[in-house]
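Dropping a structure here in structure tokens format, bear with me for questions.
For this view, one protein chain was removed and the others were kept in their places.
The letters A and B name the chains in turn, as written, and every chain counts its residues from 1.
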Amino acid sequence: MNLILVAVIALGAIGLIAAVVLYVASKKFAVFEDPRIAQVASVLPQANCGGCGFPGCSGFAGACVKAADAGSLEGKLCPVGGAPVMEKVAAILGLEAVASEPMLAVVRCNGSCENRPRVVQYDGAISCRVAHSTSGGETLCSYGCLGCGDCVKACKFDAIRMNPETGLPEVDAEKCTACGACAKACPRSIIEIRPKGRIVKGEARRIWVGCVNKDKGAIAGKACAVSCIACGKCQKVCKKDAITIENNLAYIDPTKCIACGLCFNECPKHVIHASFSVPAPKPKVVKPVETTVASVDASQKSVAKEVPTVEKQQQQQ
Amino acid sequence: MKTFRIGGVHPAENKLSAGKPIVTAELPKVAVFPLSQHIGAPAVACVAKGDEVKVGTKIADAGGFVSAPIFSSVSGKVAKIDTVIDASGYRKPAIFINVVGDEWEESIDRSDTLVKDCDLEPKAIVEKIKNAGVVGMGGACFPTHVKLTPPPTAKPECVIVNAVECEPYLTADHQLMLEHPDEILVGVTLVMKAVNVNKGYIGIENNKPDAIKLMTEKAAQYPNIEIVPLKVKYPQGGEKQLIDAVIGRQVPAPPALPVSVGAILQNVGTMYAIYQAVQKNKPLFERVVTVTGKSLANPTNFLARMGTPMSQLIDACGGLPEDTGKVIGGGPMMGKALMNTEVPICKGSSGVLIMNQKEAKRAEAEPCIRCAKCVSACPMGLEPYLLANCSSMADWERDEKEDITSCIECGSCQFTCPSHRPLLDMIRLGKSTVMGIIRARNAKK
Partner (left out) sequence: MANKLIVSLSPHVHSGDSVQKNMYGVIIALIPALLVSLFVFGLGAAIVTITSIAACVLFEWAITKYILKREKCTITDGSAILTGLLLAFNLPSNLPLWIIIIGALVAIGVGKMTFGGLGCNPFNPALVGRIFLLISFPVQMTTWPTPGQLTSYTDAETMATPLSIMSRAIKDGNAEILNELPDSLSLFLGQSAGSLGEVSALALLLGFGWLLYKRIITWHIPVSILVTVFVLSGLMHIANPAFASPVYHLLTGGLMLGAIFMATDYVTSPMSHKGQLVYGISIGVLTVIIRSFGAYPEGMSFAIFIMNAFVPLINNYFKPKRFGEVAK
């Protein structure tokens, strides 16, 4: 009897003391946190990828609340959740979501073993950044993919994988959240985050230049079969002025590009990539049969005119 | 016998070309001069396609204070200004000169007479060195005039000449000392005068007894210059290690410079170049290069003009062996593996080392067994295993806390690692990242 009593009292006393300590601690050390932060965080994906530019999802939630107090959610985007999540965030904060385009990581190198012959052998730590500081890479192209997979290691969504056949990374468009971790990890800035593109018949259409080689055409051409030699044909054929050529390299501005496919068909080195099957250029195949003498003359003249402009462009560079 | 106090390793010396006299290399057909041959801003070409140049004509101006001009080592016509794959493995701008004859600028004194006296003011000496394009010849290629212009608060006390040549295989400095001891000693007096100190040391490892003996004899007439024999240990040629070995002082962690403990460090090859620049009006356009390797028929020390492709020197040594696996610019511990043998000789090319396939291939890395051999070997008192680990986990903050910026990249850790781990690869990655973070932080302030 006595034993039981002692046990009950002892346990009760311990419980009581603990309760008091806990109560005092919870009052004394309480930190006020805006309840909206927790609410916003609850609709975020909780991947803590940092793709938004803030340290983790709760950091992003805090930033959103702060931005909401300032009046607008502009510039705040969770690349993982995209527009639906941002709409929910905006609803919690009583604001309108700022529309943003869905984005995607794009690999701008096609230097597979076939296209880009290896001239030396790299024998160091399996890290692109180490390989990048070792030498120009295993090939004569000192701009292209090094193939050690830093981007794969950086991806938290398993959206980028090395293709063992080509030795190049491939992005899984379904899984990619455009968080930009791979683009940051790549020492050669081969990966670019671009808009997914115009949706036509259920597929997103985008076109990009699959090369980042800034060497002169002759050197780039020797290093890789599918390198941009800055011939300027794509720039000329583009009706939207979306293509610029700088430092011996063509670049397609995704905000201007309408994914018509003209440049894709024009590129002599097949450097331009498309996410869809671009229809073959019809007119060129059909025309020779129907053309009259006059029109042939005209087209020859136009060719004669074009040639010097190409040269001019090359000289300018 | 003196040596530095912390860490160090003993790689096999393999000084195959030791004692072989310096051979003057043939002139190349086309000489190639990369514009960035030194640490700092690249030089700016001051010739154009078609210009006629002579040996010793300036072809590129310094691109800033921490930079150095470049001089033609050949006479002929500028063929083009294009790009070439240099020792870094990347394409860099370079001047190409088609060689015609061998006509020298008249201002250069080509006689062999030793000119001991120099009436120039200290500033004038530094100016002359600067205008001759002299850079550190040990491999780092730091412009010499910058080193000879210490910050006004620093008080240099002595000049320490690095004649250690602790890299295995290389013998260029050794042979230079045997053939030109007087010129080197005059060079030392010039540097002492330029920085206004009256004590000079020349540190030589005792695997070169003939050089120690000769230099000690010759230095007898210079009471202020002391020859310091040193125990063989790598990396004695690291500037911090050499200061510790010779005068027993340790330079604090970066950004402190050697001059903070009163020492001005120079390579022995630089001494020779300084002598020629100041006393003979001869700018820096040729240097001694060791071309060596176990598989090479005839390892040789060459006096080669800058811009000579390495393949030409290799051919003169009996040609590139069939089983070549690696061509290294510099020594085996700190040199750079080259993409091809057409890389031209530059100001910092102390050697060309050929390795066969078997020597060249790294063994497969195994897990770290925490044997602490890298910690014992590190001459900077760092923990390489930890730094490499943090770098591979991208923990840059920890890297910084563990003093990764003190690493001198000597390679002792990776050399000694029984698990063959690429420690230095990862540490370099961490070091450059941390340096970038520190620079960005300082820029913000």
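Assume a residue touches a chain if its C-beta (ideal position, glycine included) is under 8 Å from a C-beta of that chain, and two chains touch if they have at least 3 such contacts.
Because the structure is predicted, anything quoted here is derived from the model rather than measured.
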| item | value |
| --- | --- |
| Chains shown that the absent chain touches, full complex | A, B |
| Sole contact to the chain not displayed, among A:Ala47, A:Leu95 or A:Val119 | A:Val119 |
| Touch criterion as defined above, residue of B:Leu338, B:Ala388 or B:Val434 at the omitted chain | B:Leu338 |
| Among B:Thr324, B:Ser350 or B:Ser392, the residue in touch with the chain that has been omitted | B:Thr324 |
| Contact footprint on chain A, counting only the chain that is left out | 118-124, 130, 133-135, 138 |
| Contact footprint on chain B, counting only the chain that is left out | 6, 9, 11-12, 89, 168, 240, 244, 250-253, 256, 320, 322-328, 330, 332-340, 353, 355, 357, 359-363, 366-373, 375-376, 378-383, 385-386, 402-403, 406, 409, 411-412, 414-420, 422, 424-425, 428 |
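As a working rule, only the chains that are shown with their structure count from here on.
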| item | value |
| --- | --- |
| Inter-centroid spacing, chain B versus chain A (mean Cα positions, whole Å) | 42 |
| Residue ranges of chain B touching chain A (in the complex, touch as defined) | 83, 85, 88-91, 336-337, 339-340, 360-362, 392, 422, 425-426, 428-429, 432 |
| Residues of chain A defined as touching chain B within the complex | 119-120, 123-125, 127, 129-130, 133-137, 142, 215, 219 |
